[in-house]
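One protein chain omitted, others in place.
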Amino acid sequence: MTTGWPKYLLITLALAFLGANIALPLAAVFVEAFAKGWDAYVEGIIEPDALAAVRLTLLVAAIAVPFNIVFGLAASWAITKFDFRGKAVLITMIDLPFSVSPVVSGLIYVLLFGLQGWFGESLRDAGVQIIFAVPGIVLATVFVTFPFVARELIPLMQEQGRDEEEAARSLGAGGWTVFRRVTLPNIKWGLLYGVLLCNARAMGEFGAVSVVSGHIRGLTNTMPLHVEILYNEYNFVAAFAVASLLAGLALVTLLVKSLLEWRFADTIAGSGH
Amino acid sequence: MTVETHDLVKRFGGFAALEGVTLQARPGEFLALLGPSGSGKTTLLRIMAGLDFPDSGRVTFDGVDMSDRPARERGIGFVFQHYALFRHMSVADNIAFGLTVRPRRDRPAASAIAARVKELLDLVQLPDLGKRYPAQLSGGQRQRVALARALAVEPRVLLLDEPFGALDAKVRKDLRRWLRAVHDASHVTSVFVTHDQEEALDLADRVVVMNKGRIEQVDTPDAVYNRPATAFVCDFLGNANRFECALRGGGVEIGGLTLPNAAPPAGDGRGQAFVRPHEFDIAAAGQPGIAATLRRVAHTGALAALECEVEGRIVEATSARPPEGLTPGDALTLVPTTVRAYPA
Partner (left out) sequence: MATRTLLGYRRSILPGFGLTFGFTVFALSLIVLIPLSAVFIKTAGMGWDQFVAVAFSRRALLAYRLSFGAAAIAALINAVFGLLVAWVLVRTDFPGKRIVSALVDLPFALPTAVAGIALTALYASNGWIGQYLEPAGIKVAFSPLGVVVALTFIGLPFVVRTVEPVLADLGAEVEEAAASLGATRWQSFTRVVFPAVAPALATGFALAFARGVGEYGSVIFIAGNLPFRSEIAPLLIVQQLEQYNYAGATAIAATMLVASFAVLMAINALQAWDRGRREA
């Protein structure tokens, strides 16, 4: 029980910390982006290399996110609907990418597919380029976002148990029908929650993608990489303009995430990430 | 110690939890706050404790104004509904907590604290469980530890919020007897909140019946049960049947009979009458009284419970000697022996 001024002091302290640590950086992005007015802002965004970066970012997310949805559904189905040994180990391994430095996440693919990598020569002979090309960027993005959907669904489906699926089976429903008519409606909001976070990370990943991309303007630059290049060229307005798009994406993600948490708190596992 | 509240008002947003509550708990008294959920009884208890503060009104202990003092300065013992035991502390550490947080100059020596803990563990009949953790105890045992913890600081008043609410029926009854015995030995002024009328009537010296943030009646268990002051109290205590009636010249007109009113006198006019199940005589159909149709007879030991229908509503009557040969569908007459009626 805390009443009176100590409570307000603590609230003030917490808000001051959040203001300096969270709100100010967020505000800085937009203020810097509009530092030279609307025209300069728009120019930074509609410039061809910037648009190419947007397109590449969307393409990468459009591949990585669906892959991780399929993986997340398969993994959580296998883990929560069946009993087998080594389950805990499997869950830990799925979480592994979270504890690997983004730079190392990129490096591992360079070691495999880079020119001096294990498969480097055979790939070159076959005329396939993975590192410093789009496939490498997709691979690195899939790696860093690998656990997002699965780790949202596993606790949720664990809690929901198997009774409903088993009841549907006993009533004669086929496997696919059980999944589509019974499981999916129960987990749809949790799934959306996981997809949301997965997508935010996929579009925003920097370290891993930076290692495998090669930074070729207009070709292998994603939006975060494009921000870095512009920033290092002291083109601050353009850098912050592109950054503001990513910040906007982050805000939309937070908004939808909060709405899901308020509206469907009971059908989202809500485990912190 | 005398605990008094003076005209307490407390609102949560638009909801009025207390609307002018004035009350006195006498020294050594065991007082029950009884009422349905939302009646304000828990809010009243928390304000007495200093865990909540009223919008207006005062709380005094032996005449000393306590209204602005926080809980820790009031010298109270509070037993929480879900016990609020500190789960990272052993039972003994939980009980000792109130003594160990005292400023150094008031704090008993470690050996004195240990002795006090042992004494309390004996009192709550858990002498060997001092080293256990709350998670390792049963519900009833946790309840006893919570009481021991509250008693350890030798409170001037003991406040209990639904002390048996989270326990099953059997444990509840045993603990009730035991709590009354503990109270009789300690003579600490005690106030407890309950929504269970049986608990309040069985345990308390006096019962405070609350409804919608107001006090309906404060009296002994016998008085609130047999002489309810308001229709609400009559309806809430005991499982009374309700009828429309007319009040005239101090009498109650019901089912063609005029009966004396067992409730406080009221003026003439329309009224609502309450008759408890055991306050009926069963007579043959056509006699003066309330015409009813028998639906079901259940023999529960010594008494027979008759479920009757009166004008489309179910009325319950119990009788030690029901007329022989009655079967469901038969017509009969219910003759009230005691009626309490209040203006509608």
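Order of writing sets the labels: A and B. Residues in every chain begin at 1.
The rule is short, and it goes like this: a contact is a pair of C-beta atoms (placed from the backbone, for glycine too) under 8 Å apart; a residue touches a chain by one contact, two chains touch by 3 or more.
Every value quoted in this text rests on a predicted model; they were computed, and no experiment measured them.
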item: Chains on display which the left-out chain touches in the complete complex; value: A, B
item: Residue touching the undisplayed chain, where the options are A:V54, A:I69, A:L123 or A:V142; value: A:V142
item: Contact residue for the chain not shown (choose from B:P70, B:G139 or B:G251); value: B:P70
item: Absent chain, residues of chain B that touch it; value: 49-51, 70-73, 75-78, 80, 82, 84-88, 97-98, 101-102, 133, 135-136, 149-150, 152-153
item: For chain A, the residues touching the chain missing from this view; value: 1-2, 6-7, 10-11, 13-15, 17-18, 20-26, 28-29, 32, 70-71, 73-75, 77-79, 81-86, 90, 92-97, 99-104, 107-112, 114, 116-118, 139, 142-143, 146, 162, 165-166, 169-170, 174-175, 178-179, 197, 200, 203-207, 210-211, 223-225, 227-228, 231, 236, 239-240, 243, 246-247, 249-251, 253-255, 257-258, 262, 272-273
